[in-house]
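Only a part of the assembly is drawn; its chains keep their places, and the rest are absent.
All chains are identified by letter, namely A and B, in their written order; residue positions are counted from 1 within each chain.
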Amino acid sequence: MPRVLVMYGPNLNLLGVREPEHYGTLTLDAVNARVAEAARTLGVEVEFFQSNSEGALIDRLHEARSTHQAVVLNPGGLGHTSVALRDAVAAVGIPVVECHLSNLARREPFRHRSLLSAVCAGVISGFGPESMVLGLRAAAALLQADGQGPRAR
Amino acid sequence: MPRVLVMYGPNLNLLGVREPEHYGTLTLDAVNARVAEAARTLGVEVEFFQSNSEGALIDRLHEARSTHQAVVLNPGGLGHTSVALRDAVAAVGIPVVECHLSNLARREPFRHRSLLSAVCAGVISGFGPESMVLGLRAAAALLQADGQGPRAR
């Protein structure tokens, strides 16, 4: 059974509490419950990780090289500023799907550019918690294709 | 049964033929077959439309106001240049999901900005034909949510 790591960057632990006009009212646990449910349907094993520390996220990505086959990553604000996180994504060697709850194109200009997108397999943005579920589906599809078609990246 | 219009902009009629390193080897018909299959699973009725003409795409979007409940739109190159198409998306009043087969962040700088994203519900980019299937799923989720939660946009 393929293993997918679902990672969240800074401030996503406050989901459901912080700025609900951007991020909705579901807590992180509730979002993860939805993702886990979709994982069962897809026959995928999921693990969740959240940290407010760039270094901890990079460390966890490095470990994922040997523990998982794909990553679904909501980088929070780090996606716009962290070359170090980008380098970690480029280094993991397994497909990473970038997800954002809010539609970044509707927000401040500094959120319109993600440093990560060019090293991720693809990007999903704007569907609230459903962004994470779609991200898992995208990762699952990439893993299926991986065995029989062109490489994910 | 909710009705979703799946639209494609310029040059997507050449899918599977044109630049396979960016767009893969499946033809547009083959991609649509996959989308139609997903539609059956989701209990959604889909219709397909492709045109190389900005004006025809705008006309079709206007019509969709009275014929469909959501749109999945792959705007092709027009997404980067057409304020007129953006205005049409903003005018339709039903949720529009923007999809791109290739990962735009890996391509030329002028493809990094989409004029449409800020008036679409969300964006999906980089998963090849699966982008369209995920787009349909996103649209279906938005329609479900519409009856019981905050508005799609």
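Keep in mind that, in the parts below, a contact is a pair of C-beta atoms (placed from the backbone, for glycine too) under 8 Å apart; a residue touches a chain by one contact, two chains touch by 3 or more.
For clarity, every value in this text was computed on a predicted model and none was experimentally measured.
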Total copies in the full complex, given that 2 are placed here: 12
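Everything below uses one rule, namely that only the chains that are shown with their structure count from here on.
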Cα superposition of chain A on its sequence copy chain B - rotation in ° rounded to nearest 5: 180
Euclidean distance of C-alpha centroids - chain A vs chain B, Å: 22
Residues of chain B defined as touching chain A within the complex: 24, 103-106, 112-114, 117-118, 120-127, 130-131, 133-134, 137-138, 141-142, 145, 150
